[in-house]
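The structure appears below as C-alpha cells.
For this view, one protein chain was removed and the others were kept in their places.
Moving on, here comes chain A:
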Amino acid sequence: MPNFQLMRRKFQTEGVTHAVFLSLPVTLFAVFYVYPIVSTFNLSLHSWDGFSPSPKYVGLQNYVVLLHQSRFFHALLNNISWLVFLLLGPTSLGLLLAALLDRGMKGESVFRVIFFLPFTIPAVAVAAIWRWMYEPTNGLLTTVMRSVGLGGLAQNWLGDPSIVNFALMGSMMWWTTGFAFLVFFAGLRNIPVEYIEAARIEGATPWQVFWKVSFPLLWPSTIVVLGMAAVDAMRLFDIVWAMTNGGPAYASEVLATQMYDTAFGRFEMGRASAISVYLLVIAGVIIMPYIYQLAKRVQDSEAE
C-alpha cells in the first residue's frame, strides 16, 4: 500500500527540484548569451576603440555607415552564396553517396569511414591541408592538372579574387559532406525494408523507388542536414579565416571575418558590433523557423 500523503509531497517537491536543476543552465545562458547580446546591441550604438574609458554615443550611425560600404555588402553577399552552396552542395553529394552505398555494397564500412573522416578534422587542419592542395605551382590540384595536360588551366586558386570563393567551397565540400552523408545513410537504414520491397514488386525502377519512397521518408534527416547547413553558413568563420583571412583584397570575406577584423584588427568595437547585430538578425530570420520546428517536433513525439 503506497503512502499517498508522502506521494503527494514527492510530486510537490518535483517543481522545486526542476527549478533548482534548471537554475544552472539558465544562469549560464543569461550570463553568456543574454547579457553579451544586450551589451553588443548597446555597443553598436556607440563609437569605441576598446581602450578609452567612455564609449561615445552615436545613435544608429554605425548601422547607416555600413549600409554605404561596398565591403559590407560584399561580405553579406558572400554569406548568402555560402548559404545557397551549403544547402545544396554537401547535402546533395551526401545524399548521392548515401543512396549509392545503401544496398549492401562491397566494402561498405571502408567507404563509410573514408567519406566521414574529413568531418572529424578541425577547420584549421582542413585549411592547412587545402592550402597545400591549392598551392599554385606544386600543389596537388595543379600537379594533377599538369599531368593530364590541363596545366594551362591551372590557377592561383587562393590568390585570384574571382576564383577564391569557389576554391574555399571546394574544401568545405570535402570537409562537411561526410556529415550529410552519415545522417542520410542512417536515415535510409531506418526505412522499413518492406516499403522498398513492396514498391519493387509493384514494378518500380530503382530510380522511382528512391524518389517516390525513400526520399519522402528521409524528410527528418533532410531537415537536420539543411538546418545544420543554414547554421554553419551564418557562423562561417574558421575555414575562411584560416585559409585566406578574407583575402585577397577582401574577396572571400564573410560577415564573421569582417567583424573580427573590425573589432580586433581595427579596434572599432561599435562598428563591429553593428555588423554582428546585422548577422544575428539575418540568422534569426533564416533559422528561427527551424528552431521552432525542432521544439515543436519533440512535443509532437511526446503526444504520441
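Everything that follows uses one rule, which is that a contact is a pair of C-beta atoms (placed from the backbone, for glycine too) under 8 Å apart; a residue touches a chain by one contact, two chains touch by 3 or more; residues count from 1.
Definition applied: contacts and distances are computed from a predicted model.
Undergrad: Any idea which of "Lactate utilization protein B", "2-oxoglutarate ferredoxin oxidoreductase subunit alpha", "Fumarate reductase subunit D" or "Carbohydrate ABC transporter membrane protein 2 (CUT1 family)" UniProt assigns to the chain that's been left out?
TA: Of "Lactate utilization protein B", "2-oxoglutarate ferredoxin oxidoreductase subunit alpha", "Fumarate reductase subunit D" or "Carbohydrate ABC transporter membrane protein 2 (CUT1 family)", the absent chain's UniProt record names it "Carbohydrate ABC transporter membrane protein 2 (CUT1 family)".
Undergrad: Touching the hidden chain in the complete assembly: which of A:Phe116, A:Phe166 or A:Phe215 does that?
TA: A:Phe116
Undergrad: Touching the absent chain: which residues on chain A qualify?
TA: 2-3, 6-7, 10-11, 13-14, 17-22, 24-26, 28-29, 31-33, 35-37, 39-40, 43, 97, 100-101, 103, 105-106, 110-111, 113-118, 120-125, 127-133, 135, 137-140, 143-144, 147, 174, 177, 182-183, 186-187, 190, 220-221, 224, 231, 234-235, 237-238, 241-242, 245, 255-256, 259-260, 263-264, 269, 272-273, 275-277, 279-280, 283-284, 287-288, 290-292, 294-295, 298-299, 301-302
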